[in-house]
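Removed: one protein chain of the complex. Kept in place: all other protein chains.
Now for subunit A:
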Amino acid sequence: MALNFFDQFLSPTHLGIPLVLIAMIFPWVLYPSPSNRWLNNRLVTLQGQFFNRFTQQLLLPLNQGGHKWALILLSLMVFLLSINMLGMLPYTFTPTTQLSLNMGFAVPFWLATVIIGMRNQPTAALGHLLPEGTPVPLIPVLIIIETISLFIRPIALGVRLTANLTAGHLLIQLIAT
């Protein structure tokens, strides 16, 4: 029945420990902290190269001030990447299929960027609400539209991640039966 397809997204509890807790802590095991030796083991070396390349690509469009965000962005992305990839293994549980987790990521991040932008340079932050080169009659409408899009952004981001992962898992299960 169609109802059973969504049962895979429940978080089972066993001995009082929910599986979501294990699923969120397990990626920590896969990334050992590199020692300050000159030659590390292969796993740490490969991960270091991957993270370096990833951060370099991430920070390309940002100026010097944006580099402060490198650590938080990298850790968030690697966390989500590993959780989603681990969800591909059989019988595992993917925490990002739960809307609560994704909104818990989306809203604080979005709010932090907006508030920091408003505090550091309020005119530029407000100026983002109006794209350059808009015709004068359109200005009021566009400001309203841009404000709405600003506030919808966390909901869009959170729901997008949830929907993508849920749809993917559901599709896999539909094809398999």
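Definition applied: a contact is a pair of C-beta atoms (placed from the backbone, for glycine too) under 8 Å apart; a residue touches a chain by one contact, two chains touch by 3 or more; residues count from 1.
Basically, contacts and distances are computed from a predicted model.
Missing chain, UniProt name from the options "ATP synthase membrane subunit f", "UTP14C small subunit processome component", "Vacuolar protein sorting-associated protein 51 homolog" or "Very-long-chain enoyl-CoA reductase": "ATP synthase membrane subunit f". Looking at A:L43, A:L62 or A:I145, the residue that reaches the missing chain in the full complex is A:L43.
Considering A:Q56, A:S75 or A:T92, the position touching the chain not shown turns out to be A:T92 (whole complex). Against the chain not displayed here, subunit A makes contact via residues 1, 4, 7, 10, 12, 14, 19, 22-23, 26, 29-30, 32, 41-43, 86, 89-93, 177.
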